[in-house]
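Heads up, one of the protein chains got dropped from this complex, but the rest are sitting where they should.
The block that comes next holds chain A.
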Amino acid sequence: MVYITSWDEFVEKSVQLFQADPESTRYSVKYRHCEGKLVLKVTDNRECLKFKTETAQDAKKMEKLNNIFFTLMARGPDADISEAAGKEQAEAQPTKKGRGRKQ
């Protein structure tokens, strides 16, 4: 079992793994409340990537990863990952609003 320490590396590798073989890749999450541990696993039955954490901060990051996988699996592996789209939208909105009042 390969435990990856860097979150960004885990996300990048798991998305690559999924896009290489979307039909056999799966994403699992195990949560133990009594121990306060969260373990994420992405595997295509050949390679396995894991990430474990005890922090709420990583749980927030996991939610974003959940969104990425939901989008990829429900819309197709070629779909644009919503994270990128979300960030672009967030950047676009402030510029549109602008500060209209000229002082």
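Here is the rule we go by: a residue touches a chain if its C-beta (ideal position, glycine included) is under 8 Å from a C-beta of that chain, and two chains touch if they have at least 3 such contacts; residues count from 1.
We adopt the following convention: contacts and distances are computed from a predicted model.
The chain not displayed here is annotated in its UniProt record as "Signal recognition particle 14 kDa protein", chosen from "Signal recognition particle 14 kDa protein", "3-isopropylmalate dehydratase", "Tetratricopeptide repeat domain 8" or "Electron transfer flavoprotein-ubiquinone oxidoreductase". Residues of chain A that touch the chain left out of view are 22-23, 25-36, 38, 53-59, 62-63, 66-67, 69-77.
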